[in-house]
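Not every chain of the complex is shown here; the ones you see sit where they belong.
Should a chain be cited, it is by its letter among A, B, C and D, assigned in written order, with residues numbered from 1 in that chain.
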């Protein structure tokens, strides 16, 4: 079961390389802009990772949720802090977010089990 | 193939228990609020299940669709009534709903086959 | 203030006539399909109006909400029943629906005041 | 022009009172749950306000944006921090967020001018 996250990460890696190889200037610039958005600035990179996680949950994108959970763990968030962020997404986005909450909690458990 | 619905139900059950175990007050209250919303009130619980189904379809959430189809069957809706509800979701939500219509029709067939 | 609904209805009427005058076969067929969806079938037209209202609320479209509230009133729903439908939309769609709940409650009050 | 925010706040206040007067248990519990979500917990209330703002922007709800900008100002965020949050929403949500970015920047300017 831990391999769900591993599969996601290797697929993500492989396809991002393929996309880089396509060499479309606009797409490359978007990827660079996207990375930069999470760097320390007026807000810390750590805060921005949490913003990315909650935005992914209310927009209901499981791959984005997995990516940001891994980033949030690396940034040092505790489980209790992430549960609090999950709750924010649930209240803002409603019960339609529940399947993504289940996914997020499972991803967090899997990531901690590594 | 019947097992797609069984897998969904056991995953849903297992993760909801895990979420309950997390013991986040806000999340627990949301779950309770969500259950209560489908109880008989000024509108019947049966009518509310249908509202939940159509809302899930226009918001395009397959897990939510499966859950509400099972609830609608239990509430006593006929296939013809559910097809009529599927049509409402299709007209309101457009052709982007078609993959979810395919999923819904398959789920209904699987559930009836049990 | 009652005129907000009147303005909406006259704008809606005027633009629908203009769209009909454009005479695009696809658009005309869509309008006809949309009307037919709300006719009595396996589900009653009355039930379908409520489905249309809740779908409009979770998709967060104020004009659609106003249209379906007027239809629901004509179909004979009580305020308490409509509040119950509003609650369904709020729970499914989350706090992002709150501004549309405010709009819906105001529209219902305005329509009853006529 | 400052009055756009004042109009929003008085409308919001008036309609929330009207909704409270409706006395629907589910809706009242949702409002209470929504307020509680922003209290200090494992994450600070201040962080949660920012999560609410970015969620509102990617979900593209101007009224929610205005509400959360006012809350974020009260929580002590600087303009530079809010611009950084706006940028997060823009990158996650894409150019479809631009009209809401314009609205957010105007609202922030109006609120600071008070």
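To be clear about the criterion, a residue touches a chain if its C-beta (ideal position, glycine included) is under 8 Å from a C-beta of that chain, and two chains touch if they have at least 3 such contacts.
Note that the structure is a prediction, hence the values are computed from the model and not measured.
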Total identical subunits in the assembly as filed, 4 in place: 6
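Basically, only the chains that are shown with their structure count from here on.
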Intercentroid distance (Cα basis), chain D paired with chain A, Å: 23
Rounded Å distance between chain B and chain D, as computed from the means of their C-alpha atoms: 31
Numbers and ranges of chain B residues touching at least 2 other chains: 26, 30, 33-34, 37, 41, 55-56, 59
Residues of chain B that touch chain A when the two form their complex: 11-12, 15-16, 18-19, 22, 24, 26-27, 30, 34, 55-56, 59, 61, 63-64
Chain B residues within the chain C interface of the complex: 33-34, 37, 41-43, 47-48, 50-52, 54-56, 58-59, 78, 80-81, 83-85, 87-89, 91-93
Residues of chain B defined as touching chain D within the complex: 25-26, 29-30, 33, 36-37, 41
